[in-house]
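In this view, the complex is presented without one of its protein chains, the others remaining in place.
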Amino acid sequence: MEGQNTTQELTVQQAPAQTKSKNTVWRQLRKNKLSFFGLLVIVFFLLLAVFGPWIAPYPEDAGSNTKIEERLQSPSTEHWFGTDDMGRDIFSRVVIGTRVSLLVGVVAIFITMCIGIPLGAIAGYYGGKLDECVMRITDVFLAFPYLILAMAIAVILKPGLYSAMVAISLTWWPYYTRLVRGQALSLRNQSFVHAAKMMGAKNSHIIFRHILPNCIGPIIVNASLDMGLIILATASLGFIGVGAQPPMAEWGLMISTGREFFMTAPWMTFFPGLAIFLTVLGFNLLGDGLRDILDPQSRPR
Amino acid sequence: MEQLLQVENLKTYFKLIDGTVKAVDGVSFSVNHGEALGIAGETGSGKSVTVKSIMRNMPSYAEITADKLTLEGIDLLKLSNKELQDIWGKKIAMIFQNPTSFINPLFTIEKQMTDVICFHEKIKKAEAVKIARNMLVLVGMPDPDAVLKSYPFQLSGGMIQRIMIALSLSCNPSLLIADEPTTALDVTIQAQIIKLLGDIKTHTSGLILITHNLAIITEICDKVAIMYAGKMMEWGGVNQVMKEPAHPYTQGLLAAIPRLSNESKKLEFIPGNIPSTVDPPKGCRFSPRCPYAKPVCTQEEPPMVEIAPSHFVACHCAGEGGCR
Partner (left out) sequence: MQEKEMQTKPVLQVKGLKKYFEKKSMRGRVISSLKAVDDISFDVYPGESFGIVGESGCGKSTTAMMLSGLYSLTDGTITFNGVDISDFSNKAVKEERKKIQMVFQDPAASLNPRMKVRATLMEPFVIQGIKVDESKIDELLEIVGLSAAYKDRYPHELSGGQKQRIGVARALAMDPQVIILDEPTSALDVNVQAQIINLLEQIKEQKNLSYVLISHDLSVVKTVCRRVAVMYLGKIVEQGPVDEIFAAPKHPYTKALFSNIPVLDDEKREKIILEGDVPSPSKIPSGCRFHPRCWKAQEICKNEQPQMRDTGNGCCAACHFVEE
């Protein structure tokens, strides 16, 4: 056979018809019942957040409205979740409070990412002394329990919803820096980054075209898991009194004021608590599902 | 010769949401006592799934069926999971491509070897140590006592592969399966392991070697089976198949291997890609890429025919003097 030397000419490989990718994120999410349930819960709360003032039967109760004659009523057809010590309708306040909690979550995550992701990408990609510096700073932040640090910052900033938001962001960014740095560290040694370097690509080009797009999956997963935690943290700050200030309809604050009446009017703490529980659960279930889909390496086999 | 392992019409299907993957689709072969069989094929040809199915070491969603699957007369398909545990290690032993991931980094070699030997042979630890040491001598370990006392991270990949071979031989298995045992190793270390496998052939009743490197098969094996897309294409004595390959796929595969004696800078190759095993081509699975394909090839599946004593080929042209 060697003698014949029948060398085949190089033929152009024709592309077979492109099969529609069947495993889109959406389809996989649909298959995962728990995560899909989580998504439904989140969508439900999002709708509440957007249309809250129209859904709530007594929208005026969101503020410092007082109806002493109706105070501490147990749940009834008129007040589904009962009323609080000022006679305000708890159902309306829980519904309107959704907007506050979700807004805080989104804004805090956004600020967190704005600080954490660039720092992580730069630290991981450049490495060396710069990396050391950034990592030691994150270590300092991570050395404190995040709630205590957030409390301290919120107190310094003058208690209020906005300072709670800033405080949470300032304590949360190191997690994102670590996440992105780890990704960048492994990505910068991938062949496609080497190839870009050999073409003379600038570092900024490599970070924006090659490093960051490949970090998106884990970031989305973390963000969806953190949404729940941040809502919980906001509620905690509100509960201690360094977050949202009365008379704002904020879940943590509502639980805090309901504490005094826990034995006589448990609905005052129960329903805001249930709302927190459901949103946090929803984001966690969705985040778990997204992790399985977007970040398959971390899935336990 | 007495037959050690008999496989007839073995099928392994994976039922997935998007369709059934027919990873192995009707494979038949046998291994006689004292024989070494090499299974060769490209990535995705189903060679690894075949041996894992024989061991019944498969995830639960895999469906394994066969007309016959016996080892020394034991029907492997009828065994319970408990009975399988006794078979593994004692009757069938396996060594793998990446030995380091099959060894626990936290324990010494002695602990890991004696644990296995004690479990299967139901003997005292002191005796097991003796066996382990003998086995290490058998696989040519220069300083067996030091090796027994060391932890896996202190040893190189080649040495750990030797230990895995020693361990798999320690319970005198009837059949040793080696899945790409040298792929992860360097050339000089690969040569050591190949030589070792050739030497220990006499210590087991049978050996199955899976590799994509046909040259390694010619060095150790007596028989060779060529797989393609879940089907057996050709099966026979190594010399027969290598010298007079009857199936066009085998011919193409052999021509694609760069040879030291080759003067030309060009290599021959089979055009196209391996078909999917979810929706394989009709008729002969190689027909879309076969230079000699006839109309019948795309319609009917070719049967295995014996073109020479114990040289089987699944090709429509095989009976008519072969495709040349």
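Labels for the chains are A and B, by order of writing; each one numbers its residues from 1.
Just so it is clear, a contact is a pair of C-beta atoms (placed from the backbone, for glycine too) under 8 Å apart; a residue touches a chain by one contact, two chains touch by 3 or more.
These numbers come from a predicted model, not from an experiment.
Novice: Can you tell me which of B:Asn57, B:Thr100, B:Asn213 or B:Thr298 touches the chain that was removed from the display?
Specialist: Answering carefully, the residue with contact to the hidden chain is B:Asn213.
Novice: Of the residues A:Phe51, A:Phe144, A:Phe192 or A:Phe262, which one touches the chain left out of the display?
Specialist: A:Phe192
Novice: Out of B:Glu8, B:Glu42, B:Glu72 or B:Asp222, which is the one that touches the chain we can't see?
Specialist: Of the listed residues, the one touching the omitted chain is B:Glu42.
Novice: Over the whole complex, note the residues of chain B touching the chain we left out.
Specialist: The list for chain B reads 42-43, 142, 156, 158-159, 186-192, 194-195, 212-216, 218-219, 242, 252-262, 265-270, 273.
Novice: For review purposes, identify every residue of chain A that touches the missing chain, sorted by number.
Specialist: On the side of chain A, residues 7, 10-15, 18, 21, 190-192, 194-202, 205, 209-210, 213-214, 216 touch the unshown chain.
The rule we apply is simple: only the chains that are shown with their structure count from here on.
Novice: Can you compute the centre-to-centre distance for chain A and chain B, using the mean CA position of each chain? Integer Å is fine.
Specialist: Here chain A and chain B have centroids separated by 49 Å.
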